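One protein chain omitted, others in place.
Read from first to last, the chains carry the letters A, B and C; within each, the first residue is number 1.
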Amino acid sequence: MEIEIATIGGYEEVGRQMTAVRAGDDIVIFDMGLNLSKVLIHDNLRTEGMHSLDLIDMGAIPDDRVMSDLEGDVRAIVPTHGHLDHIGAISKLAHRYDAPIVATPFTLELVKGELEDEQKFGSSNELIQMDAGETMQIGEHGCELEFVNVTHSIIQAINPVLHTPEGAIVYGLDKRIDHTPVIGEPIDLKRFREIGREGNGVLCYIEDCTNANKKGRTPSENVARESLRDALYSMEDYNGGIVATTFSSHIARVKSIIEFAREIGRKPILLGRSMETYSGTAKQIGVEFPSDVEMVGYRRSIDQTLERIMNDGKGNFLPVVTGHQGEPRALLTRMARGETPYDLDAGDKVVFSARVIPEPTNEGQRYQAEKLLGMQGARVYSDIHVSGHLRQEGHYTMLDALQPQHIIPAHQDLSGFSGYVDLASNQGYTLGRDLHPTTNGNIIQLN
Amino acid sequence: MEIEIATIGGYEEVGRQMTAVRAGDDIVIFDMGLNLSKVLIHDNLRTEGMHSLDLIDMGAIPDDRVMSDLEGDVRAIVPTHGHLDHIGAISKLAHRYDAPIVATPFTLELVKGELEDEQKFGSSNELIQMDAGETMQIGEHGCELEFVNVTHSIIQAINPVLHTPEGAIVYGLDKRIDHTPVIGEPIDLKRFREIGREGNGVLCYIEDCTNANKKGRTPSENVARESLRDALYSMEDYNGGIVATTFSSHIARVKSIIEFAREIGRKPILLGRSMETYSGTAKQIGVEFPSDVEMVGYRRSIDQTLERIMNDGKGNFLPVVTGHQGEPRALLTRMARGETPYDLDAGDKVVFSARVIPEPTNEGQRYQAEKLLGMQGARVYSDIHVSGHLRQEGHYTMLDALQPQHIIPAHQDLSGFSGYVDLASNQGYTLGRDLHPTTNGNIIQLN
Amino acid sequence: MEIEIATIGGYEEVGRQMTAVRAGDDIVIFDMGLNLSKVLIHDNLRTEGMHSLDLIDMGAIPDDRVMSDLEGDVRAIVPTHGHLDHIGAISKLAHRYDAPIVATPFTLELVKGELEDEQKFGSSNELIQMDAGETMQIGEHGCELEFVNVTHSIIQAINPVLHTPEGAIVYGLDKRIDHTPVIGEPIDLKRFREIGREGNGVLCYIEDCTNANKKGRTPSENVARESLRDALYSMEDYNGGIVATTFSSHIARVKSIIEFAREIGRKPILLGRSMETYSGTAKQIGVEFPSDVEMVGYRRSIDQTLERIMNDGKGNFLPVVTGHQGEPRALLTRMARGETPYDLDAGDKVVFSARVIPEPTNEGQRYQAEKLLGMQGARVYSDIHVSGHLRQEGHYTMLDALQPQHIIPAHQDLSGFSGYVDLASNQGYTLGRDLHPTTNGNIIQLN
Partner (left out) sequence: MEIEIATIGGYEEVGRQMTAVRAGDDIVIFDMGLNLSKVLIHDNLRTEGMHSLDLIDMGAIPDDRVMSDLEGDVRAIVPTHGHLDHIGAISKLAHRYDAPIVATPFTLELVKGELEDEQKFGSSNELIQMDAGETMQIGEHGCELEFVNVTHSIIQAINPVLHTPEGAIVYGLDKRIDHTPVIGEPIDLKRFREIGREGNGVLCYIEDCTNANKKGRTPSENVARESLRDALYSMEDYNGGIVATTFSSHIARVKSIIEFAREIGRKPILLGRSMETYSGTAKQIGVEFPSDVEMVGYRRSIDQTLERIMNDGKGNFLPVVTGHQGEPRALLTRMARGETPYDLDAGDKVVFSARVIPEPTNEGQRYQAEKLLGMQGARVYSDIHVSGHLRQEGHYTMLDALQPQHIIPAHQDLSGFSGYVDLASNQGYTLGRDLHPTTNGNIIQLN
């Protein structure tokens, strides 16, 4: 059986991930993501009403025209977790394929939201829910799709595995090896080790190179949790305002903030549209998330809530808000500009449980947000965070578990692949033979 | 009563700390430290036999000649903790003063060691042990010395307070605010708050500006401990060599490494002369330190021990060694060069529970050490560490607790003071009036 | 005679410079500048109609309320050169003082423009033109003001010297030592040496610390000119679009671009309002500036000109435009967004003869501008520039020439002063005795 991998998007950037695997006549697509920075560089661009081809030209969504070179039928579209760089193009591209969208419950709910917001295209793809540990048949020629549980900075992330007669194709994007992930199960390394040893083993491993140039190990979410606990407990005696911000999709982190807020005697309230979307979805699907936390999404309601907080006394609350990158229109930045009813006073504390995405645009915006906060007297705690992506030791562990015949580095550009290529070369792989750094729009034939 | 502060050393650098406080006729000296980098820049310099004046000329020890401008008698020499930049010049300078050396038990033991190693000068200063929370009378005019417990990267650190009729002088060097310090009691913030409010309050606060340019809070040692636990537990299944290195004076960290080593089924052994010195001293004075851990200090014994480890199987041991800065002659660097019986194999792990001291010399040496380790196949985990010094939020907390009339920034040069001066200015202090950045060899009159 | 220096603005930042010198009853004010970044952090703030006190509260202009503590009459307001951080607050503050504004012709013309744009306040200060090398009497007690020619990144910069019976006060801001400045005379080091040795010598020197943390020498404008020549000549064979941008106030640089544009067969056109202002003023006062170069300032005319360029062939022109910092509304950024008639094609060249002002806001905006240019296919040449401020060797030269009794570091915050304090300490000055790092709003008594 012929096996081909089309590396469609996310092989020259972080963002707009999309990969298709053809096994004989059957094709599975992994991820259809957005490159948000290509949208944001244009002023006030609203993508909901835009056509796919324009977004492709802008580099915002994957250029899936290479799909016409793959001979076969798409059997499933598999978003691996709910981040926009993995699901953000589904509303623009999925309708072109007569195939169901298969994902874990949390991811699937987020995909539904994306499809509902879309204004240009209508999608009639079936939505199929599948949990980590489950499998489904793909086509009629002996292929099977399996979801292996992984740990990432969003809940219910999986690595999908396409089992083929020639061996397994493991799509390994977006994970860290976390044995204490705060919410959900630890990464299922045991299953990866089995897959590496059963049947024909692993034919190909597509690996997330985000941190491949960094030595050592990505710490567990539990380490971020302990840092956060240390920071928030140190504010226990403070009577003024405390505000926290983090990635709204990072449910485990939001949960920790909620818990520690309560432990130091404050009522947490989640504020901002994306806070409401992600946490609301988490609550709805019933993960171990505090179900009684207040969430407010719309601007008018947010401002009313902030007014109420001011009236009841800032010292009794801990608003968890959007704006960790200093986005000019996010709630925290509005607070920093004094545009909300929430008054920041000298000594108030703002906790950034996130790191700045290392691009000058973000760094500039974040710098300005912090300057504005400082002009109000607020004081900043930053970088209380751990990455969601493997560093080098995680890559070694995965290679040891899977022992793949071929490797395709992903989720970076060539410069980002370089650390991984060195690492894999140390383990006996050879560039061009079984180690395939590639570009967007390429097709790699494996046998 | 006249109060003067002589800022003798450590006001233009990190290193060679020394400060004298005169209250009327009575003088107390805080710290007599070494600037190690001024020694190391010279090849093979051995300080044990060198004269004070030569070391002063090199900038290696404080230039205490300004002491002759202070009219009074030295009543006590008070090393605040056992780091060399605070005790390393005692053997060169203390003998000039007819005064006892007063310190906590661990610090005092280390001072004894320094005095025993000295070859040029003999000291007859009385050694007086005093615990945190205790006080002693200074002179006959109403002054009293108090030790307040603080948390730092070495055990039994204190901030000494000289109570005078004019108010308290708080010598605040080398601490972080840690409520979960792994060994010993949390910082005694309650006592600082009392001192700030009792009698005439605090006349002068001498503050440690090491991290004064960094926003946020220095995390607790417990955060480093959780990072370390996460890293070492992730190696639980590894059968090959694991080596750890950290500051040998950092007893809490060494203790954590020992504990986690045992929990993952390995026998920890402390190797290297300074490892033996500090941990041996900790064991001897009976802190909560694993008393049954093996320590080996001399090179020949170290090599025999490493041979034994190789024979018994590297997988059963976790050597804790010196060399975290890549020092060319330290044990880890010798291991990296293949100069010891311990063979590093591909995949072996080396854990740096320390950060590189940010100076190009250290960075270059550490880089070389890591390169050499890499040439042996070893893989490096680094920066599993937290600082021992207050960041800005800690400074705000201390100002709030002590409410000092005057502040003297210390433990940095002027560039390092700048963040602190900004911070104190925000709190209402004014440069030149009650906020006194200064230089080595200066005397500040407070009333 | 009592001599006092009021360090009003620019002693905690780069920007809003203002210093007053009182000699007996006579006061001279040096500079009244703007801190532009404090204006730009607010969206769409228009300062023309704003009140001084609001601008003072924002930190945008100097807080001159300390002037009421100086007992005497203001005899002159002396802007030292035409940069906004030195003249930008004149329209807000000068009307409060019954004193003439004294400046070199180019500077004075720019001041006039500032006063004409002002909408809130009317100024009736007399405007007096004085050239480098000239002097004027100040008051009736033996004081005299002298302008010494210096070299900076704008033409007709001077260092004013107030000669008093107690010695000279030299206000040394904003210069480099340039013996080949492209336009105008070399720095008048000979006169500085004389001032250092005649009469009572120099009582006080106020020094520009912008680059005081940088070793070595600031290169001459001639070095930037040679780099520019090298870059532009290398494009001689290119037929497509070439665009250059630089500081519009940097007349010497603009002149070099004009000359090299012509030498490689292109017609230079200056585009943008500030380009027209500065170059137009230069042309008007008759410096050695190409008088026949076309300048276009208003947006509609600019777009017409760009249309003409497109019709006549981009290859025949070299537009010199505003936007070197990536300012969102500047012409170059508009070109990068495709908002002008000038189409950038693949391979077109954009020359930044400027460096990014090292603040994350600018870095982010410049990054975005370059990204947008890259999306059009344009290619960027950057950093073809030299600084206008002394590095350490220049400071040594000035100290050697002037041999001042007292020094006041300026044009930075404390962190920026630190390199200068080290340097002056090496030359025998002592912090607090004759070396006075200070803050805004302070008064230093010299005798």
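Here, contacts are C-beta pairs under 8 Å (C-beta built on N, C-alpha and C of every residue); 3 or more make two chains touch, one makes a residue touch a chain.
Every value quoted in this text rests on a predicted model; they were computed, and no experiment measured them.
For the chain left out of this panel, the touching residue among A:25, A:327 or A:413 is A:413. Within the set B:135, B:361, B:430 or B:447, the residue that contacts the chain not displayed is B:361.
Among C:48, C:69 or C:230, only C:230 touches the chain that is left out of the view. Summarising the interface, subunit A meets the missing chain with residues 213, 413-415, 417-419, 421-422, 425, 430-432, 437-439, 442. Counting the whole complex, the residues of subunit B in touch with the unshown chain are 41, 43, 337, 359-368, 371-372, 375. Seen from subunit C, the chain kept out of the figure touches residues 177, 179-180, 215-217, 219-220, 222-223, 226-227, 230-231, 233-234, 346-347, 379-383, 392-393, 396, 426.
Following the convention adopted for this analysis, only the chains that are shown with their structure count from here on.
Centroid to centroid, with C-alpha atoms defining each point, subunit A and subunit B lie 42 Å apart.
Centre to centre, using the average C-alpha position, subunit A and subunit C are separated by 47 Å.
Shared interface positions of subunit C, defined as residues touching 2 or more other chains, are absent.
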